[in-house]
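As you look at this complex, bear in mind that one protein chain is not there, while each of the others sits in place.
Coming up: chain A.
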Amino acid sequence: MPSALPDGEPVPPDGALPASALDGAGTRPLGFYLHVPYCATRCGYCDFNTYTAGELRSADGARATQEGYADLVVEEVRLARKVLGDTDREVSTVFVGGGTPTLLPAADLGRMLRAVRDEFGLAPDAEVTTEANPESVDPEYLAELRGHGFDRISFGMQSAREHVLRVLDRRHTPGRPQRCVAEARAAGFRQVNLDLIYGTPGESDDDWRASLDAALGAAPDHVSAYALIVEEGTGLARRIHRGEVAPVDDDVHADRYLIAEETLTAAGLAWYEVSNWAVDAAARCRHNELYWTGADWWGAGPGAHSHVGGVRWWNVKHPAAYAQRLDAGRSPGAGREVLTDEERRTERVLLELRLADGCPLDLLTPTGAAAAGRAVADGLLEPVPFRAGRAVLTLRGRLLADAVVRDLVD
C-alpha cells in the first residue's frame, strides 16, 4: 500500500501556478522527475506509489496500464510547458524513477525523455538518469537506453546476501547487480549508482560488509545506502507485528552506518549527503541535489511531487485517476501548498544540513545559531566550517541529523 499524500489546497484544473512561483524562474535550474508506477511484484518493504499488473487489472481506463503509460507522461510534460510559461528554461536533469522504469520498453522511456527535450530543451551537460532493476535489463536494453540519451543509471542492488534479499522480497540473484554495472559501462553510461539497504532483519554486520565489498568490487561512481525503514502498512511491517521477523533497532542501524562510512571512504568515495557517497564531485547525483537545494523540479506521473518557486504540489496517486485527469485535459494535481517564507527557511535548514556542504549559519535565527554553537561543543557539527559560517554535520551528527535540525530550526 503506497503511503498517503499530504493535505493541501486544491490545484486549479489547468494547473496554473501563482505568479509568485514563476518570478525569476528563468534563472533557476529546472529538473524533471518522471515516475513509472509499475513493478513486476511488490517488495515487502516498499511503500512507494507503484502497482503490479494484477493490482491494476480491475481499474477502469485502459491507459492506466503499462502499454499506454508513456503517452500520459508526454501529455503531462506538455502541460508543464503551458504552466511554466514561455520563459526559456533548459532542463538540467531528468530522473526516471519508480516503481521499476525498466519494466517499460526502452523506447517508452526514450519517448518520455524526448518530450522533455522537445518541450524545454536539455542543457548540453544535462544529467539523465534512470533507475533500473538488475533483473529487467540486459546489454541490448542498456545500449538502447544509452541511445535514447540516458547517461546515468541507478541499480537497486540492496544486498549481496540471498537471505537478506529474500526478506526484502527482491528477486535478483546475488552477483547480478555487479554484472549490470559492467554492462552499463560497456553500453557507455557515464555514471553508475548502486542502491544498498542496511539493517534488514536477519542481516549481520558481516553480511553488510559483504554487500559493501561486493558493490565496491563493481567500481560504481556512486553508492546510496539507506537504513531500512519499516513503513506501516507494508508486508514487512505486518510480518514484524506478527513476530515472524525480528525488528531491527536503531543502534544496529547506527553501527551499520559507521561500517558503510568506513568502508566506502576507504574505497575512495566521499559522502555528500547523509545517505549518498560519490567518487568525486562530478559523480554526485545532480538531480537529487536539486531537491536538496530548493531548486525547481517537475514531477510527472501518478503521485509525483513537484516544486516550483515555493509552491509544492502532488499528483493524484492512482494511475487510473491520473489517466482520467489527463484525458479530460485537466491537471493531475491533487493538492498543493504555497510555502511561507518560514516554511521555506525550515526546509532549507532540514535539507541543506544533510549535505556535506552544510547550511549557512545566516539561515538560522539567533536561537538556532546558539543551538548550532552547542551542537559544535557536543561534537555534532564540525568546528572549522562553523567558524567559516556553515553548519556541517560530523559523523556522529549525521546519525543524529534530525535531532540537530530540531534544535537549529528554532
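Rule of thumb we're sticking to: contacts are C-beta pairs under 8 Å (C-beta built on N, C-alpha and C of every residue); 3 or more make two chains touch, one makes a residue touch a chain; residues count from 1.
As a working rule, contacts and distances are computed from a predicted model.
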| item | value |
| --- | --- |
| Choices "Urease accessory protein UreF", "2-oxoisovalerate dehydrogenase subunit beta", "Elongation factor 4" or "Nickel transport protein NikQ" - which one is the UniProt name of the chain not shown | "Elongation factor 4" |
| Candidate in contact with the missing chain, chosen from A:L145, A:A278, A:A323 or A:L399 | A:L399 |
| Residue in contact with the excluded chain [from A:D251, A:D341 or A:D362] | A:D251 |
| Per the touch definition above, residue among A:T52, A:T65, A:S275 or A:Q324 touching the missing chain | A:S275 |
| Selected residue (touches chain absent from view) among A:E55, A:E135, A:D151 or A:E347 | A:E347 |
| Residue of A:R28, A:R209, A:H305 or A:R330 touching the missing chain in the full complex | A:H305 |
| Footprint left on chain A by the chain that the document does not show | 6, 33, 226-229, 250-251, 253-254, 257, 274-275, 288, 291-292, 297, 299, 303-307, 312, 314, 337, 343, 346-347, 350-351, 354, 378, 380, 398-403, 405-406, 409-410 |
